[in-house]
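Certain chains of the assembly are absent from this excerpt, and the rest are unmoved.
In order of appearance the chains are A, B and C, and numbering begins at 1 in each one.
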């Protein structure tokens, strides 16, 4: 059990769930976001913090022995916003970690690092990235940061390429990308339990029958997702059909591949 | 649900089963064979048709929005018969499809496209073919046709390399190659449901413990075979033992590898 | 040195060159084509023969201890013509060879078996075929025939995927695909000299700097092409530029990828 686990982006959807479901991992949860996070539970510390502010991030990380980094921009946005939250923000986070004892990090990367692969292709984690926009580029960058800090300084990171972490899949593409809350939680438990983590890339998806991603390289982690989107098949197939050339039918990154560059 | 699904080879063993089990896929089943197919059910249309007759095939295909092509020769026979049914027949079928709206096709290919691989080797669908006779050659040809029509005209095909689609496995080799009727049916359901099929090669076998073929590349299809030949293990092992150098012990194609060229 | 070497398609461009340059390989050259081949040289036998005529082909092959099979259709044509020359013709040829001592065969296959690969991709001989038309399909078929006769009957074949065998490259695509006459000749010498040939697939191209095809798997053959299209670079670059989306710029098969299906 950790002393203090930092969760960034704690006001977001995934952060809110993580906050509720992961309190058993540490004596104290330190939660942070750029906006207030509501009332603090007894074992919680709340810190409102802009990831682009290096001094603030250093303060935030100090004293933590684990970090789940969900903060920053999580969809396609303007370059300025992505640079602040996901480029500079990740620099700030890893520098803070390097200066304060190398707490183990979960880095929320994304399927948008590989979004331009067709949905008919099975992927392994060592295949070249194919980011589908500026958000995806920022995550490729973040993964590179994680690797460099691992090789040079010994910083451990679980690079988690999240598919779609929601209560249930709500469209066809999510049948492949869905990561259930339960599976997310069991993964976090394994990540913070194994004696040695290294810098592993993990496809963040449940055991979906129609999934695209091969996690066999992380068998050693002992994580076995239990959920399968197939139980929602009927519900999803009841939705209106999608044209065969729609981006959410063609590409693993779905609609992101069709987003323009947002200029502001 | 399709308007009209064409099943060729409907008088054969697999066709007869398909006819019974797949009527929910379309408003009308159009059945065809070179011989009569018995009494037509209410939602069936019967067309006796020689696949070597281009005009007849064009007529047959017109108005269908899906085709399960089981017709033609299905064992080692003389070249003339194979040319008529499987070479010219496939030309006729794909031309008809090209001229009439590119209905999605299931092409019944075969393990005999790769029959000379030893049974001890696990195969992926992108390995070179090793046909075990003229029947196997005709199926390599048919797969090439499917690919060309896909790349040049956008025709979609499920290339189904059928192992042994029977009620149950009746010899040792079929323990590996068996495709249960239920799994065949669930596969057809998926093939005609996915928004985009492309030109996928599918190993047509159930989830047999002792299987040879790796279907992980079509995870995206969402087909999960449920049956395992292992439940018939005792029954099959009760058969007389086979010598270690018998073709049905050595090769994935089994006895076909020992067939001569039939000259008439 | 062979007793009698059969060259089919001897009236064609490649056949005419082969006839002149390969007479040292055998005491007698037996030349065949569907049209007359001009005056016979002292060591030549001429046989006008339709490859679709099985009895004639059997007669043609009898008594030969080597075959260079250049005959049949060599560009995109109607299915009927391709079936006669390249489908039935190849059946006739291999059956004749099987019945008459398994003379070693060079089978003129083609880059059109893989024509839909982009020009930016390097290919190895074990990659899946991607034929670019009916001509390419017939060559995929022919390769399958060669493999089956090898595995079942021990027939040896050099499957030669010819790029562009001409005096010199005359367009940009041929800079990659060019096979010089000298390199063709030295290859034929090796093919008929090695004690064991098996059923090898050989990319038929010279040592072109900008080539696409990896022949490292046939190093054992001892064939080292000497020519490089680069000496014709200036000449070819002087031609009018081609648009970046032209089929001869995009695909290894060039313009064949844009050919329609010829119906007659």
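Keep this in mind: a contact is a pair of C-beta atoms (placed from the backbone, for glycine too) under 8 Å apart; a residue touches a chain by one contact, two chains touch by 3 or more.
Predicted model, so just to flag it, every value in this text is computed and none were measured.
Student: With 3 identical chains placed here, how many copies of the sequence make up the full complex in this file?
Tutor: Of the complex's copies, 3 are shown; altogether there are 6.
To be clear about the criterion, only the chains that are shown with their structure count from here on.
Student: Select the category (line, ring, star, complete, other) that matches the graph of chains linked by touching.
Tutor: line
Student: Just by CA atoms, which chain is the most central one?
Tutor: Here the chain at the core of the arrangement is B.
Student: How far is the middle of chain A from the middle of chain B, if each middle is the mean of its Cα atoms, in Å?
Tutor: For chain A versus chain B, the centre distance works out to 42 Å.
Student: In whole angstrom, how far does the Cα centroid of chain B sit from the Cα centroid of chain C?
Tutor: From the centre of chain B to the centre of chain C is 32 Å.
Student: Using mean C-alpha positions as chain centres, tell me how far chain A is from chain C in Å, no decimals.
Tutor: About 53 Å separates the centre of chain A from that of chain C.
Student: Which positions in chain C are in touch with at least two other chains?
Tutor: none
Student: Which residues of chain B touch chain C in the complex?
Tutor: Those in contact with chain C are residues 79, 83, 87-88, 91, 95, 98, 116, 126-134, 136-137, 140-141, 144-145, 147-148, 151-152, 257, 261.
Student: Inside the complex, what are the residues of chain B that reach chain A?
Tutor: 193, 195-196, 198, 200, 216-224
Student: In their shared complex, at which residues does chain A touch chain B?
Tutor: Listed in rising order, the residues are 119-122, 172, 175-176, 209-212, 214, 230, 233, 237, 241-244, 246, 249-250.
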